[in-house]
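Below are the structure tokens for one structure; questions will follow.
Here the complex is missing one protein chain, while the rest keep their positions.
Each chain gets a letter, A, B and C, in the order it is written, and its residues are counted from 1.
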Amino acid sequence: MQVKLEKRPEPSRLMLVVTPIASVLLTMAIGVIVFDLLGIDGFRAVIDIFVSPILLSYKWQDVAVKAAPLIIIALGLSIGNRANVWNIGAEGQYIIGALCAAGIGIAAGTTGGPIIILMMLLAGMAGGTAWASVPAGLKTRFGVNEILSSLMLTYVAVQLLSYLVGGPWKDPNGRNFPATAPLQPEQTLPILIPGTTVHLGIAIALVLPFVFWLIMARSVFGYQIRVVGSAPNAARHGGFDSDQTVWLSMLIGGAMAGLAGALEFAGALKAINLGFPSGYGFTAIIVAFLGRLHPIGVLIAGIVLAITYVGGQVAQTTVKIPNATAGIFQALMLFFILASDVLVRNRIRFVRSPRAGSGQAASQTAGGE
Amino acid sequence: MNWDFLILAIITIVGISTPILLAGLGELVVEKSGILNLGVEGMMLVGAISGFAINVYSGNPWVGVAGAAGAGALSGLLFGFFVLTLRSNQVATGLALTIFGTGLSSLIGLSFVGRIVPQFGSVFPPELARDPVLKVVFGYSPIVYFALLMVVLVAWFLKSTRSGLILRAVGENDLSAHSIGYNVIGVRYAAIAFGGAMAGIGGAYFSLVITPMWAERMTAGRGWIALALVVFASWKAPRLLAGAYFFGILMWLELNAKAGGLSFIPGAQAIPSQFWAAMPYVMTVVVLTLISMRNRAGLNAPACLGKPFLPAT
Amino acid sequence: MAILNRRTLIKTGVAAAALPLIGSRAFAQEKLKIGFVFLGPIGDYGWTWAHNKGREALEAELGGQVETVYVENVAEDASAIPVMRDLAQQGCKLIFTTSYGYMDQTIQVASEFPDVKFEHCTGFKLADNVSVYNSRFHEGRAVLGTIAGMMSKTGTLGYLGSYKVPEVVLGVNSFLLAAQKKNPDAKLKLVFIDSWFDPPKEAAATETLLNLGADIVTTHTDSPAALQISRAARALRLRAGCGHVELCSECPPDRHRGHLGPTLHRARQGASGGHLEVGEHVGRHDRRHGGDVAVQQERTRRRGRRG
Partner (left out) sequence: MDTELAPRLALSGITKRFPGVLANDNVSFSVRPGEIHALLGENGAGKSTLVKMIYGIMQPDAGEIRWDGQVIRVANPKAARRLGIGMVFQHFSLFEAMTVLENIALGMDARIPGRELESSIRQVMEQYGLKLDPHRTVSTLSVGERQRIEIVRALLLNPRLLIMDEPTSVLTPQEVEQLFVVLRQLATEGCSILYISHKLHEIKALCDTATILRGGRLVDTCDPRTETSRSMAEKMIGAGLKEISKPASRALGDARLVVNRLSMAAIGHFGTALKDISFTVRAGEIFGIAGVAGNGQNALLLALSGEESSEDSEAITVDGAPVGQLSAKQRRLRGMASVPEERNGHAAVPDFTLSDNTILTARDRLGMVSAGLIRTGAASTYAGEVIASFAVKAQGPASMAGSLSGGNLQKYIMGREILQKPSVLVVSQPTWGVDAGAAAAIHQAIVDLAAAGSAIVVISQDLDELLSLCDTLAVINEGRLSRAMQVAEADVHEIGLLMGGIHGEQASAPAREAAIAG
């Protein structure tokens, strides 16, 4: 007997929806077992990480603040991934976006108001776009692998941030700590719900998935992205230029990451220090996959991931596990969702081992693996 | 500048280069087989804590290193299972492995904070290892010599053995290799396990040699530098060695820039330390571009790197 | 930040504003819940490690009276706010925010929870329910400098700094000035690694300092990497030693201490139902009482500023 994967004629829609949910549940189940084995109250840990942030209403704003950048970045990345363009440098684009917004803030001095805020957001998008244009250009011009180039540029961005906040942009009143001066209150994003930290960026993160959904489902551009990812030759036949697709998907990914950086800066953190690069750009890749590269899926996945972050902090104080543990859960969810792609596209069949030796058998088993 | 300065500089550079050399060497073999594993940092951390923990229990650093290699290989195989058997996306799975390894090592490490471990003795007679001059040759941890040995072995393996030839063939054209009759998946599993083992030893170098202790995230991003290094070395083992030491020199320059002690390089103080810190990545992009600009002829980038293996059924 | 071996503090002034943090009632039955916001992992062997030791000592000493919780790896930005808020919401009545970078966040959250007392380490902003505490690290540094001045053969001293911030600079100056009292020709090689915690970089930087001629290295970073490196560098007759954490010549992780004093003292005050008064508390290291636990009141000054 061997396990054989059999390609489904059509991807299973049921599996498409069931597998992400199953991945989360399976992750929780494994969490309970593993933690119990480690002598930690596994049930409590899993509840705290996955459920407490939902039950405790005062945690909602924290979840929202964490989810916003994840969702926005993941939306941009999911476009590229759909077209088989692998921008994994969103972290760098996020950093550059925040720096550009900070540049506008610093240049504006004490001036504030909607115009300045708008300029900051636009500058953030421009910065992220510019940073993403390097791998896009290298890819279309010279065929440079965008996975590697965009990853490398992330670390260049980190150093640029380090240089700026520790040098030219250092807060003169900051006791020499490497950080920018806090934004003027008139330069920060408006708070939508008084008394909370829910800022404008969260509204943007809630609206954008629907905009992206509209674009992906209804626009010619979304169609182009889907065709290029699904059947490149058909895309060429349909008159869609592959270089253009690379450019657009990279730049949109960069713009979204840059926007997220600007929003995080102007809405949540209000100053940039060396701790600014917090890995949102990488986690967003998980969000994009967990959301099945679908804008609404990304919205939900972003919230789920944010819950695990917030829940991870809860679990630190309750069952006393290190906060990196939340990463185990995030990784497990992603492992499962990626693995379950197999089920979406294939069904599993158990077949008898074919007769060895004959040429036919050899060719049958060749693909079965 | 005097000799002492030079000798100590070399010792520092060799020290900071060794973990990226080890992890890079493993990743080189993995990438040569056509797989891109972005989980190096995670595998290094798993190796660091495993090596440390096993050293605590066994009291023997050698056993610790072996354990680190085993744990690294296991985490690599986890990646392999998803990527090879279930054919999940390599990029996303690799990132997940890094996150996973970071979390797992923190969790395991909880009970190892503050423990003391036995350390490696010198492989050479102490007179040699401590000689003010000869220590530049004899004064390193055994893992440093192991790393150098592995460079030679990997270079020989890839260039001169049939197994190495098959491994390269699999990375170059998996479908052809498959049609000739080679076991593409099996070769890649082996490569990934080796890559994990080397990353694990690289991680153990932190927890057993550089700073014999366990601390969360103690590899501090060196796994990403190792990834850059493989590209910088254009997938050649001898160049990887040179590249590792070159990156080591850049890291050393960064520190010297911060120390303001760079009087021996005119004007160097004016260069922000971040410049040196960014150099490995910038140069990697430049090298990558040069590689891609020329015809692929004579280049080593594995043609199947990062692409899924989809044999016709 | 700092480090502290703290001892304690005091306070004065203002009692008017000071809240009866813990009122006298109820403490017999109800445990005082104390929260800690940590910058690094508790396994960093440095700043956070020492603070956590203080937390553990607190539980050991006041076991029945207090319950402690902590959150580690909290970034020094706005994301610390929800963490502090969460601790307050969980019922902590006393919260230690253990790094300078939490200053504004502490002030903000404190304003939302007037009945919770906050103790912020190394900052300078006060509020009705926010005190700051710190140690006189420079005194310890001066002791180190004195020793270094007397023992160094080469007259070149190494100092592994983290960030070029006032506290660190203060330590550097006192170290060097003290050393120069003993050896007027003493010179200092100084590296800032722009990080509190990066063991490989700390290790390499230490080697760099040794390479630049230093035969004694002191550190103001969090991991013991520098100590381990200097210890390994046997060519130096004098092993380098000792950071801000603890004066010791055999450094490894088991010998670190710190932070205990002020932490303990303040918590003890709270747990015993006494008033915690707001102010600036500065502790001094005092080995006579076992170093870490000794607490002495030294000075109190109430400042007018509020966050």
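To be clear about the criterion, contacts are C-beta pairs under 8 Å (C-beta built on N, C-alpha and C of every residue); 3 or more make two chains touch, one makes a residue touch a chain.
All values derive from a computational prediction rather than experimental measurement.
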| item | value |
| --- | --- |
| Chains in view touching the one left out | A, B |
| Absent-chain contact - pick from A:113, A:167 or A:238 | A:238 |
| Touch criterion as defined above, residue of A:202, A:227, A:287 or A:314 at the omitted chain | A:227 |
| Of B:60, B:85, B:122 or B:173, the residue in touch with the unshown chain | B:173 |
| Residues of chain A (touch criterion as defined above) contacting the omitted chain | 9-11, 214, 218-221, 223, 226-227, 230-231, 233-234, 236-241, 357-360, 362-363 |
| Contact set of chain B toward the excluded chain (per top definition) | 160, 162, 165-166, 168-169, 172-173, 175-177, 179-182, 295-303 |
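The rule is simple: only the chains that are shown with their structure count from here on.
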| item | value |
| --- | --- |
| Chain contact topology (line, ring, star, complete or other) | complete |
| Of all other chains, the one whose Cα centre sits farthest from chain B | C |
| Chain centre separation in whole Å, for chain C relative to chain A (CA means) | 36 |
| Centroid distance [mean C-alpha coordinates] between chain B and chain A, Å | 27 |
| Chain A residues counted as touching two or more neighbouring chains | 162, 166, 322-324 |
| Residues of chain B whose C-beta touches two or more other chains | 106, 109-110, 216-217 |
| In the complex with chain A, residue positions of chain B that touch it | 36, 38, 82, 85-89, 91-93, 95-100, 102-107, 109-110, 178, 185, 216-217, 221, 224, 227-228, 231, 272, 274-275, 277-278, 281-282, 284-285, 288-289, 292-293, 301, 305-306, 311-313 |
| Chain B to chain C touching residues, read off their complex | 5, 8-9, 11-12, 15-16, 19, 106, 109-110, 113-116, 130, 132, 135, 206, 210-220, 222, 251-252, 255-256, 258-261, 273 |
| Touching residues (chain side chain A, partner chain C) in the complex | 56, 58-59, 61-62, 65, 162, 166, 175-179, 182, 197, 268-271, 273-276, 278, 310, 313-314, 316-318, 322-324 |
